[in-house]
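These notes concern the structure reproduced below.
All protein chains but one are shown in place.
Letters are used for the chains, namely A, B and C, taken in the order the chains are written, and counting of residues starts over at 1 for each.
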Amino acid sequence: MTTTFVDHAAVTATRPASARVWRWFGRYGALLVLAILVVGTSILEPTTFATYDNFINILNQSALSAIIAMGLTFALVTGEFDLSIGNVASLSGVVCLSTMVDKDISIPVALLLAVLIGAVVGLLNGLVVTLMNVNALVATLGIGTVAVGVNYAVAGGTPVGLPDPGSFIQLTLGRFLGIPYPVYMMLGLAAILWFVLNRTVLGQSMQAVGGNPVAAQLSGIRVDRVRVFAFVICGICAALTGILLASRTGSAAVSGGDSYLLAAFAAAFFGSAVLRDGEFHVLGTLVGVITVSVGFNAIALIGLETYWQYLFQGLLLILGVGVGSLARRRAAAA
Amino acid sequence: MTTTFVDHAAVTATRPASARVWRWFGRYGALLVLAILVVGTSILEPTTFATYDNFINILNQSALSAIIAMGLTFALVTGEFDLSIGNVASLSGVVCLSTMVDKDISIPVALLLAVLIGAVVGLLNGLVVTLMNVNALVATLGIGTVAVGVNYAVAGGTPVGLPDPGSFIQLTLGRFLGIPYPVYMMLGLAAILWFVLNRTVLGQSMQAVGGNPVAAQLSGIRVDRVRVFAFVICGICAALTGILLASRTGSAAVSGGDSYLLAAFAAAFFGSAVLRDGEFHVLGTLVGVITVSVGFNAIALIGLETYWQYLFQGLLLILGVGVGSLARRRAAAA
Amino acid sequence: MTEATAFDDLAVAPVPEPTCLEMTGVSKQFGGHQALEDVSISLSPGRVLALCGANGAGKSTLVRILAGAESADAGTIRVHGSEVAISAPQDATRLGLSFIHQELNLVPKFTALQNMAMGADRGGRAGVLDLRALRRKAQQVQDRIGYRVPLDARVEDLAVSDRWMVSLGRSLMRDATIVAMDEPTASFTKEEAERLYGIIDELTADGVGILYISHRLEEVLQVADDVTVLRNGRLVGSFGASELDVASLTHHIVGRDVEGVTHRVTAVDPTQGPELLTVEGLTREPRVRDVSLTLHRGEILGVAGLVGAGRTELARLLIGADPVGSGSMTLDGKPYHPRSPYDAIKAGVALVPEERRSQGLILRNSVSANLGMASLRDPAGKVGTYSPRRAVRIAREAVSRFGIKTSSVHEAVGELSGGNQQKIVVGKYVLAGPQLLILDEPTVGVDVGARSEIYDIIRGLAAGGTSILMISSDFEELAICDRVLVMREGTVTASVPASRATKDHLTALCFGTDSASHEQDPS
Partner (left out) sequence: SDSGGSGGGGGDDTYTIGIVKFASSDQTSEQAIAGFRAYAEKQGWETSAVDPQGAVDKANGSMQDYVQKKVDLIVTAVFDSSTLTAGAQAAKAAGIPVVSISGGTADGITANLDAGVSNGEPVAKQLVEDLGGKGDLLVLGYKSGLPCIGREQALDSALKSTSIKTTRNEVPIPGQVEASTQFAQAWLAKHPKGSGPLAVWGCFDDPALGTVAALKSAGRDDVKVYGINGQPGAISAIKDGDMRATVFLLATEAGENFAKLVPDFVKGGVDAKPQEVALTNVLVTTDTIDDFLTEYPDSTK
């Protein structure tokens, strides 16, 4: 039972001015951190950072992380977790490339295959969580480990490369109107996922299940089914990221996508502090991913030591989420 | 006052037999999985698996994972997460060894240093969570990343080795009565942590905070302080694992302890299905760690392919938790 | 409305009516505990059937079975004459059943509109929401209720009574033929309750059958046409509401006579005794403004007020759960400024919070763990050890002292009935040994029997020298107080001695009208 109506955040009209300021920080704190980052780097690196090319470049770098993180957002919105996304991305890359090498399938078919892989793993996650009643963290850790096993069984653990990767590489390197395809994919998918989450019955049901599963169940929402759907969407996005990653280099490795797991979590949590009070949403996740990319880009351009990169990334995450969170608490106390 | 106790004997008598069976599975399902594993491997590998030496060997292999996982259990009991434990273990190993090389400190001092490092990181985690009001996943991911940065700053990313590791290595290689020291450490720490969690006010408070933080707060429990304590204990255990890992290998690498993160989570979640209904507890975590070690040992002795290892580990986790979970649901329905 | 009149005539006619809902021979066990045994009810269109019984009698379980949230072990359900199987909430929805469940079941982060729309299957074409249609429908429902909650306000920002209105609104979003309401008025003021009765009249006029659950027996007798009483999961009987009065209904429910709330009689008037707590100008904008009060040792001080008067906020300030804006307090002659409930409990001030499930209990923990929770304190300066054996012994004593009905102190409190849960929350704080115990709505959702037992506990504590501050919206029960304060819009507006603390007088003071004008009010 998760009925927690204890938030004593109070009615706005009668609030003192300080509360309004805090409230503003609560909403825009994370965006403020992003803005400071952009302005700061623009001053330090005016000729390389603040250019149109670099802007497109940053968007392009964000695309793959964004796709997997937006998928993860669906699991998080529904109140679940998915620790298998990194493994799914790896699996999808390896299986699709192996199949392209062995069976010589076309790129659209490979993309379909990726979607299928993601859907199957997502379905398994969902079924273990709903039918076996296993905590999502355990279930997805387990299924993710199984996915690694399948990955090894398929390609024996060795990297898979395409003999003639030309047109496959174009999938992520190609440009339209000077903008790389992945940017279109990211934005298109963001639009679709935003619509699904905010303008469909399924999306509302997911939010309801995440907000109060008991209430959702009692109001006739088929909670288990909604959960399974969330895992499936999450899996599909992870698999798409996997095949796009493979397309970047024309090859896929057994743990190629693993690093996306924590990156996607970081982005989604950062995003939950963007404009909302700790709720996950598609737009926020997108901002989260872009903030992380901007940060990384800034560090690389300024040329900081390795340890600065990590210190900076860690602090960015804490501050981005913390400023808003702290401000909201103060707003409530004021 | 009126009569109070419902006649318990009469009540149980009416329970259907199937419910009792399911209930039994709910409690002992995870242990059953362990038992099947042990019996199965004993039949397949009678001369190597089912020996006293191998039993000690398995315990010895479990020790380091057990220490970090039992620490994590405290964070989980309190309703928090700690994603920084792997990084803390790495940091502790690198810092302690660097200091031993540079400042020539003695082993007890190094151990104290490890405890200090763990406590500081745990404190930071706790403060970010309680004072800045940041979700524990974000906070510990952020602080963990900062810890990686500090790690790079200390040793520049290269592995640190001791010129003359002899006595330091004895810390984990030494034996007393034929049993390696780490086994004593694991069991000793388990006893202490069990006592703290179940027989002290602090431990009870942690369980209360994990159960319902609002109710705990209103019952006069200093929720924030209890949370910070949980993170500190968790950090200290992680740092101890880190220095023991360094002792086992005679050297420390920048990401040496990272792989403990998911392993510890898996063990703790497996453990939450042992004897209890999804509650985290020290004994369960210990059983979880040992189950994973037995599984790994069994695979090594039988000599299975890599992909089997992963498939097996994934299924072990899902089944271990799932059998109990499913059975408990059935028991409730029966 | 000639149709409605014709319908009314029909309802009075002695011909056997067609039933819209019949539940026959329903049984349900929870892990060996028989919650329902062979219970049958029947409801006719356009009538209100009240379900009465003590806490844990099985009322909610019956409703939850009907809603598809639990499955019955045995029994049949007929809706409009045909037998149906309800295995999930959506089955119930499809059959035209609608529910207000006992526990608020809203999504806190959703707006009122989103909550009302939740589960409305046909949201639009191809699964896409038709936001405009939903909003129109929600507005219609609100018009019908005659009460407007801002549709775009988030539920977590709404007052408790508004939340119940949203819950009520949701149950009317679909055109249901049967509506089951499980304690809908527990958090309502009299005025809001009156509005609900109006809605019920309207629904029944449309031929909707209403299943109604409440512990407020006068209300039951006013609203219901028929009353079915359960005791310990078994049917006691079904009665016409007109055959019953409060005393006889109470007798059916409890199985014995319960005396009404009586005024407190003490040998020495505690209001003349030594002062324990004084509060000067306590303020926390916007809900608490310049509150001053004095509480004596062994006194039971009541706080009356409408929902939203700021009483809960005041209580939270007294235990340091929220920071104080300005003002000062002294406890036992010494300055008292608690910065957390920990400080308060250490100083001997404890609060029994108003929402027992979310603020008072750890539902999955045992009775003994919950009872011991407020007494866990490190002895100054050293690590305190905890002895489960001692905890169990203390819990056993408390269980018999407070008359808590549980199969064992190891049972999870989530499985107990509401009244017993409430006794555990009270008991937990009593075991902490406070000098001042604040109780916020201690009897909401508690049955008549358990209620008088809670009064006994309170009186016993006061007799032992503990001071009591009791917040209540049920003005009748304030009769156990020595003195009653009235709060309105964040300030204390009156202090009434026990002898004059009648229900009508208090109501008038709460509304700020003088008692003469109120007494003319035909309610």
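Operating definition for what follows: a contact is a pair of C-beta atoms (placed from the backbone, for glycine too) under 8 Å apart; a residue touches a chain by one contact, two chains touch by 3 or more.
Given the structure is predicted, the values throughout are model-derived calculations rather than measurements.
Participant: Thinking of the complex as a whole, which visible chains are touched by the chain that is not shown?
Facilitator: Its contacts among the visible chains are A, B.
Participant: Hey, which of A:T48, A:T99 or A:N198 is the one touching the hidden chain?
Facilitator: Checking each option in A:T48, A:T99 or A:N198, the one touching the absent chain turns out to be A:T48.
Participant: Which one, B:T172, B:S272, B:T285 or B:S325, makes contact with the chain that was left out?
Facilitator: Per the contact definition at the top, the residue touching the missing chain is B:T172.
Participant: Using the document's definition of touch, tell me which of B:V254, B:A267 or B:I318 contacts the absent chain.
Facilitator: Checking each option in B:V254, B:A267 or B:I318, the one touching the absent chain turns out to be B:V254.
Participant: Among B:S92, B:Q309 or B:S325, which residue is in contact with the omitted chain in the full complex?
Facilitator: With B:S92, B:Q309 or B:S325 as choices, the missing chain is touched by B:Q309.
Participant: Among A:L31, A:L141 or A:V160, choose the residue that contacts the chain missing from this document, as touch is defined above.
Facilitator: A:V160
Participant: In the whole complex, what residues of chain A lie against the chain that is missing from view?
Facilitator: These residues of chain A touch the chain that is not shown: 48, 53-54, 57, 60-61, 64-65, 86, 101, 152, 156-166, 169, 172-173, 180, 245, 248-251, 253-260, 263, 293, 296-297, 300-301, 303, 306.
Participant: Residues of chain B in contact with the chain that isn't shown?
Facilitator: Its contact residues with the unshown chain are 48, 51, 53-54, 57, 60-61, 64-65, 152, 156-159, 161, 165, 169, 172-173, 245, 248-251, 253-256, 259, 263, 293, 296-297, 299-301, 303, 306, 309.
Heads up, the rule we're going with is that only the chains that are shown with their structure count from here on.
Participant: Would you mind checking which pair of chains has the most C-beta pairs in contact?
Facilitator: So the pair of chains linked by the most contacts is A-B.
Participant: What positions in chain C touch 2 or more of the other chains?
Facilitator: Only 358-359, 363 qualify.
Participant: Residue numbers in chain A touching 2 or more other chains?
Facilitator: If we look for residues of chain A contacting two or more partner chains, we find 4, 6.
Participant: For a test of understanding, state which residues of chain B touch chain C in their complex under the given definition.
Facilitator: Residue list for chain B touching chain C: 1-2, 4-6, 8, 11-12, 14-15, 19, 198-205, 207-208, 211-212, 214-222, 277, 331-333.
Participant: Chain A touches which residues of chain B in the complex?
Facilitator: Residue list for chain B touching chain A: 83, 128, 131-135, 137-139, 141-153, 156-157, 214, 262, 265-266, 269-270, 272, 278, 305-318, 321-322, 325-326, 328-329.
Participant: Residues of chain C touching chain B in their complex?
Facilitator: Touching chain B from chain C are residues 29, 31-34, 71, 319, 321, 340-342, 344-346, 350-351, 353, 358-365, 369, 372-374, 376-378, 383-388, 399-408, 428-429, 432, 449, 453.
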